[in-house]
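The chains shown are only part of the set, and none of them has been moved.
Per-chain numbering from 1; labels A and B assigned in written order.
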C-alpha cells in the first residue's frame, strides 16, 4: 500500500472512530510500521491543517481526531440548536487544581479553595473529566483524583505537558489585574 | 454593597476576600487584608439581609480577619528579642499565602476556559456508522462502576447458602468405577468410596450404584457390628 492509499484508509479510520486514534493503534490494526503511518498522517496533516477548510485533524489525548475548526463554532452551534456546553466557575477551578496538583485528595482541593468542592467535583466525575486514581497513603486512606483522557479531549490537549506551567500563567495576569474585575 | 451581593456568586470566603482586594486595587498582603476587613463584614451583613444562609466558612474567615486587623492596629511595642510571638504574625502570613495560591488557580481556571472546548467551539463528527448504534452496553470508568456498586451492594451480610454444581456423574458410570475398584482389590468399604468430601449428588449416585450392584447380585454388603464399617465384597 503506498502512502497515498494508506493516508486514505487512515482518513476513513479516524473519521469513523468514536475516540481519538493513536498512531500505535493504527499501526497495529493495519499491520503497518509506525514510520509509514507517520508518513500517511503527514499527508493528512497537510490536507486538513495546512489548507483552509472547515475540518481540522487534531492531535488530542495522544491520538488523532477530526474536529470542526473553532472559527466556525457559531454556525455549528446554530445548526445544532443545542444548549451551549459550559463549565461552571467552580468546575473550572477544581479542574485547574486537579490538573496541576494531581493526584490530589478532595480535602486538599478544599484547602486551596477554602470551600466545599463536593458537588462540582461529582459533576466532573460524572462527565468523566476527572477520574479516581487510587488512595493516598495517609490516615483514612482518602481517595485521590486526577484528570482523565477525556479532559485532554475536551481541552484539545495532546497530553498534560502541553499545559503552560503555573509561572507562565501568572504572567498572563499581571499583578492587580485579576481574573475577575467586576463587569 | 447591595449590588455586590446581588451580582456576585462567591465561591467561598477566599473568593470574596480576593474580590474585595482586587476591587480596591490592592496587592495581596496583610495590610490589604486589614483594609478590606470592614467591607468583608459588611458583605456578610448584606447576605444576611437577603436571607442568604452564611456558611460557617465565612464566619471563621471573619474572625481571622478581625484578629489580623487588631494585631496590626496595636501600637508596635519594643520588640523583645527574647520573646517569640510569631504565631499571630503567621496567621496573617498564612492567609496571604492561601490567597495567592487560590488566585493563581483562579487564573488557571480562566486560562483553561479560553481553550476551544469540545462541544463548545469544536465538534467531532456527528456521523456514526449504523452498526455502531446497535451495540449495547456501557463503556464505564471507575466512577460509574462505583455507582453501580453503590446501587447493588446493600449492607446486608451475605447468608451462607448451599449450592450444588451440576456434575456429569451418572449411576451407570459409578457402577463401572466401583467394579474397577473391586477388580483391583478383593474388597472395599463404603466409607472409602465416599472419601474426599463428595458433593451430596456424588453421595447419592454412589449409594444408588451400590444398591443397584447388590440388586443384580454383583456385590454383597457386610457389616460385622452395629455402626461398624460396611464392607463391599464381590459375589463369587
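List of remarks:
One rule holds in what follows: contacts are C-beta pairs under 8 Å (C-beta built on N, C-alpha and C of every residue); 3 or more make two chains touch, one makes a residue touch a chain.
This is a predicted model, so every value here is computed, not measured.
When all chains in the structure file are tallied, the complex works out to A x2, B x1.
Everything that follows uses one rule, which is that only the chains that are shown with their structure count from here on.
The geometric centre of chain A is 25 Å away from that of chain B, both derived from CA atoms. Residues of chain B that touch chain A in their complex: 7-8, 11-15, 18-19, 22-23, 25, 27, 55, 57, 61, 98, 101-113, 115-125, 127-129, 132, 141-144, 146.
Partner chain B is touched in their complex by these residues of chain A: 15-16, 18, 56, 58, 65-70, 73, 76, 80, 84-87, 89-90, 92-93, 95-97, 99-100, 112-116, 125-126, 128, 131-132, 148, 153-157, 164, 166, 169-170, 172-173, 175-176, 178-182.
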